[in-house]
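All protein chains but one are shown in place.
Chain IDs A and B follow the sequence of writing; residue 1 opens each chain.
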Amino acid sequence: MNIVTPRLTHVGENIASVPSERTKRTRSKNFSQFLRRAWAGLRFTFGVFVLLALATLAGFPTSSNAAGSKDEILIGLVTKTEVNPYFVKLRQAATAEAEKKGAKLLARFGKFDGDNEGQVAAIENFISAGVKGILITPSNSTGVLGAVKKAREKGILVIALDTATDPADAVDATLATDNFQAGVLQGQYARKALGAKAPKLAMLDGTPGGSVDNQRHDGFLKGFGIKEGDPAIVGKQNTHGALDEGQTAMENLLTAHPDINVVYTINEPAAEGAYAAIKKAGKQQDIVLTSIDGGRLGVKYVQDGKIAATVMQFPKKMATRGVDYVIDFAKTGKKPSGFIDTGAELITDKPFSDLPSKDTKFGVENCWG
Amino acid sequence: MAPNAVASINRGTVSLGRAIATPAVGPLVVLLVFCAIFSLSTHTFLAVGNLSLIIQQSVIVGTLAIGQSMIILTGGIDLANGAIAVLGTIVAGRLVNDGNNPALCLLLAIFLCTLVGVISGLLVSRLWLPPFIVTLGLLGIVTAATRLIAQGGAFPVTDDLLSWTGNSAIRDGSGVTYGMLIMFGLYVLVWYLLTQTAWGRHVYAIGNNRPAARLVGIPVQSRLLSVYVFAAFLYGVGAWLALGRIPNADPNALQNANLDSITAVVIGGTSLFGGRGSIWGTIVGTLIVSVLRNGLTLSGFDPLWQDLVTGVLVISAVAVDQISRGKQR
Partner (left out) sequence: MSVQAESRRTPAKGTMVLEARNIVKRYGHVTALDGANLELRAGEVLAVIGDNGAGKSTMVKVLCGAVIPDQGEVLLDGVPVHFTSPLDPRKRGIETVYQDLAVAPALDIATNLFLGREVRCRGILGSWFRLLDKRRMKSEAQKEMAELKFRLPSIDSAVEDLSGGQRQGVAVARAAIFARRLVIMDEPTAALGVRESGEVLNLIRTIRDRGLPVLLISHNMPHVFELADRIHIMRLGRRVALTTPQKHTMGEVVAIMTGAMPGNDQASGADGPSAA
């Protein structure tokens, strides 16, 4: 009969087997040595990283002349996000213009739509950096006012791009599309394209509370010839101007109201999402899909017949003119003022004679992205 | 017991032991290195006004990160802290806009934030739901509730009390705001609680080895609850600080504050596994991120560099944590 349990064998080992004890010890010693070496290696890597960072940081500013030379004109640009290509193009146009005119553009952006904190920090840091002028597309029409005031008190020219502040005279000047007017164009076209049919309107809005969003929305209704609350509006959804959210919203709206025949979208990504939903429902022929913005893809959607019409705006014009104003101000002390409309154009290949519009050829040549 | 015998036993582990005992030293060195680099490469970085700016820009995330630190020390995580603070700003902003007494509105806002902490604390400590899931759910719930309360609008704040935290303390233009003082005061308070009271030791013990904490008689459930409630109270205070910094209650604000505060805590050397770290590391971590943002702007770098360097720092910090934990395997 087996009376020696496995445990007892183990116990016996413990007492009698000094050698096995020793091997165990050395093994754990090896392991701790390994860890110590790994730790040292990591410290080394970290040190190298710090040195590298030091080298780049020390080298870069002199080559880029950021805050180095006193007489170079510094211009700060704060955009809403880097997610939306519209703002990327605006930034690129501004950078190019500044470079052409021998000025230096510092660019910053919010992390998400509504990142007031990020924008305020950017303005403050620009003031510290000693910029002559700040161009800003405010996330929210009131969020950045405190920082803007500080900048203007320091004698910095502040110009709002694309989005006006509330009140508008919180900045020196505003360079923007008249978004309400652009919305009116979109609405007028949608009404004409619908013809005699009774409207069943779906509205794919952007972000609740956004000022541009509200202006486009209200302009559209005016151009379309109805009031907020009209029973012709069968549904409204927030898409945050994103493709996926636009698609989801349109799918849900179509499920609820299969008779929708005209759609307002806040921008072209939302319109593309909406188109995907419409196509899945097989209703391309029954629905007039309109949008606003005028990006390259947007024009292409119009060319492809996915979107009936879009309203184009000109962010590059805002960027270049903004940069020019700041340089002019730095040299002559002259400040622009008030609302400076950079214009909007209806882009469609199915024009109506009594509604001025441009074709997609013009669109391709003049679009911003 | 001979003292020198003790010393000799200890020598082998001394460097590693110290690294854990004072986890804030590494981050502090990183912070000082960045400061040195930026003061050499720009002539504006070291200006008093600029340094004040950096701290002002750290106030909101720095305060939210205090609560985040405490929760991470217990082995949890909080994804809802920014959302809770925004709830506070909107409640206060809207009620004051409607013409109510500002002091009462502010108290009510902070109270509501604290109440959210009661919910998350109960779910975590009584039902043992994972904090990640609880706070992820609350992130959605609180954000939606905030939007419902805001009804699509933002509320510009004109009331002096609500925006008081942004005012200069001491004298005008000194660059020291009440918000900064409140934040630093909260750090000192939480440092005291974490290191000088039994409560703090229990917080560490729970994060370090929860079953052991229960067995040695620590009231684990009520400690966890108190941590979540206190953290949410701090988020409420954070809401007040946010209104001082930007006098505009915006439902879209602070969407990244949860991740930003986790970043600050992690860069500050606190272990995401719980039980290790120091609250001073958290303020240093917050300042590192702000110094990077400010310094890179002043030296004209592409803003994406900030995200890149921050990412490297986060990974380095976690790697250091892993290595120092690894030795007990």
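One rule holds in what follows: a residue touches a chain if its C-beta (ideal position, glycine included) is under 8 Å from a C-beta of that chain, and two chains touch if they have at least 3 such contacts.
Just so we're clear, the structure is a prediction, and the values are computed from it rather than from any experiment.
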Among B:F184, B:W199 or B:W305, the residue in touch with the chain that has been omitted: B:W199
Residue among B:V142, B:I218 or B:I323 touching the omitted chain: B:I218
Residues of chain B (touch criterion as defined above) contacting the omitted chain: 1, 5-7, 9-10, 13, 16-17, 20-21, 196-199, 201-202, 204-205, 208-209, 211-218, 275-276, 327-328
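In the analysis below, only the chains that are shown with their structure count from here on.
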Computed distance of Cα centres, chain B from chain A, in Å: 27
Chain A residues within the chain B interface of the complex: 32, 35-36, 38-39, 42, 46, 49-50, 53-54, 57-58, 60-62, 64-67, 82, 104, 106-109, 111-117, 120-122, 124-126, 128-130, 139-140, 142-146, 207-209
Parts of chain B lying in touch with chain A, wherever the complex brings them together: 16, 30, 33, 37-38, 40-45, 47, 49-50, 53, 56-57, 60, 147, 150, 152-154, 156, 166, 242, 245-248, 250-256, 290, 293-294, 297-304, 309, 312, 316, 319-320, 323-324, 326-327
